[in-house]
Structure formats: structure tokens, C-alpha cells
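Just one protein chain is left out here, and the rest sit where they should.
Presenting chain A:
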Amino acid sequence: MYGAGYIFDEPNRKPLPEQQDDPEKLAVFEARIARGEKIEPGDWMPAEYRRQLIRLIEQHAHSEIIGALPEGTWITRAPGFKRKLALIAKVQDEIGHGQLLYNAAETLGKSRETMINDLLSGKSKYSNVFNYPAKTWADVAVIGFLIDAAAIVNQVANSKGSYGPYCRALERICYEESFHLKQGHDAFIELATGTPAQRTMLQDALNRWWQPIMHFFGPPDKASSHSEKLMQWKVKMASNDDMRNQFLDMYVPKIWELGLTLPDPALKKNEETKKWEYTDPDWNEFFKVINGGGPCNEERLQVRKWAEENGRWVRKALMQPGDKKAFPVA
């Protein structure tokens, strides 16, 4: 998990003017990307490319860390020893992914401490889906199956992007995600083919998660600003609507074949255009939740703050202030 198509930017923020960048260097940089070459940490890069990548990778990292919380809640209550082991392993992977991504972001010059402070102060965001509660075990199955699947669609696309350290981190992440998706699918199928009570529980979880899942890839393309440059620079690899469509194409049939329903009567594939049609989810709700108004925003950040404060004495006791410091090199 847990890259999301939608990466929060400060409202009304204008891209940094390209005039700041040396046009000759910019041309070399863009030609390199057009040839399919990777950009590495020591390379010259436009200021806006650096800023956008930090924003993207940092928020991806925060999403991994925060995303472990709703699932972590269920470790103590997982049904059976095998599911408990798998869930512990998955949650550990997510925290590991967060660290890989913080390292990739650090190669661009923002320290991990600053990123964590920006998370705690609310300045930088994480994937909106984690501001919703995991009420039952069926929620864990829906997250493990469908939200991981959505994240994989996004991450596989991003792993073909232009920034070397991010691509390398994503390759490792995608490899581990394949296990997450499989164990999520297994838990999902177990409930879907189980007792009437289990099916009811799963259907209820699907109904509650459908809107956040539709929100996952971000607002429709027509509402999204300045993504053309990001596509050219291979920071953004596919449009929000294209990724959403790819996800629907892969997973809606897998849900319907189990006799489960999705809470959108308009959802269907247009056989002529090969595109999925659906009711636009409530985007006002999306922005309300991003800006702190969701059911779990407060709890998620409070738990992170608690962890930072209560772990501080350990980190401080081990600090080596005289040590020569540097950011990761690759």
C-alpha cells in the first residue's frame, strides 16, 4: 500500500516559475526524461520538479505509516493464528515501506525530522482513506483487498517514473504488495463464501468503503490543475481518471461475480468506449476530510504524536551529536 493518485498541494499554490531554471539545463533534463533515462539525486533538476517529488514521496511515506493504524487495530482481534501472523507481517511491511520512502524523499534534501514534523502539524497530508475507521474484520478484508489493489495500480505506474530512488523503492514495495493483495483477497473470499452473517458483514463494509475507494485516485481530470508538466516529467504517470478506470476494470467484476453489490446504481462498463461509468462521488466530502474533517483524522495524528513523544527518550539516549551526517546517497 498506499500511494494515492491524489497528492495534496497547498491550495492556490502556483508552480514555481520555470524562468528560475537555466533553460539550457532544463532542455538537457527534459531530453533525458524523454529518452526514458532516470534522474539521480546529484543531477541538476528544475526547482518545481524537486518540490513536486518531495511532496509526492513524502505523502506516500506518511500514507504507509498512517495506513498501518486502522489495520494494526485488528491485530489483537484477528480471527485465527494464521490471519494474525499475516496481519502482523503486513503491518510491519507498511512501516518498512514508509521508511524506504522517507529515505527516497531525503535524497532530495528534506530531512526525515522535517517530514515528520510536517505530518504532525497537519501541513503535509496522507491518503484520505485512512481517515475512516475499520469497524469490523470485514473492513480489514476490504482494505487488504481493494485499497491495496488500488494502491498497486498507482504504484506500478509510478515505479516507471523518472526519479531513480523513488522507482527503486517502489520496485521493492510492489514485490511485497503482491503478498498483501493476496492475503486481502483470501480474507475477502473467505467472508464472501461464508455464512449469511459473514456475507452481510462484508457487504456492509463494501458499502461504507466504496466512496473512499472512488475518492482514492483523486478528483476527475477535468478538475485537476497543472498535471501536464508532471506527466511530461514522469512524476505523474497516469491521469486520475485513467487509473480509476483501470482499477474498476480489474476489480469490479471480481466483486460482482461473488454476488456482492456496490452502492452505485450507475456503475457499469460502457462496452463501446470500454470506459466505466459511475456516479461522481461527493468531492466536497473528500476535501472536507482531507482538511481534517473526517471521522478519524484527529485520532490518527494523536496516535502519531503519542508515539513520537513516548519514544523520544530512547531516540535521544542513542543520539550521537558529533557524528558526521549526510542524506542517503541513492
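Assume a residue touches a chain if its C-beta (ideal position, glycine included) is under 8 Å from a C-beta of that chain, and two chains touch if they have at least 3 such contacts; residues count from 1.
Note that in this section contacts and distances are computed from a predicted model.
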- Message: Which of the following is the UniProt-recorded protein name of the chain this complex doesn't show: "histidine kinase", "N-acetyl-alpha-D-glucosaminyl L-malate deacetylase 2", "Ring-1,2-phenylacetyl-CoA epoxidase subunit PaaB" or "ABC transporter permease"?
- Response: "Ring-1,2-phenylacetyl-CoA epoxidase subunit PaaB"
- Message: With the missing chain put back, one of A:Glu24, A:Glu113 or A:Glu257 would touch it. Which one?
- Response: A:Glu113
- Query: Taking the entire complex into account, which one of A:Glu190, A:Glu285 or A:Glu308 touches the absent chain?
  - Reply: A:Glu308
- Query: Which of A:Gly42, A:Gly80 or A:Pro196 touches the chain that is not shown?
  - Reply: A:Gly42
- Query: Which positions on chain A touch the chain that was left off?
  - Reply: 40-44, 73, 76, 92-93, 96, 99-100, 103, 106, 111-114, 116-117, 120-121, 133-135, 168-169, 172, 176, 298-299, 301-303, 305-306, 308-309, 312, 315-316, 318-321, 323-330
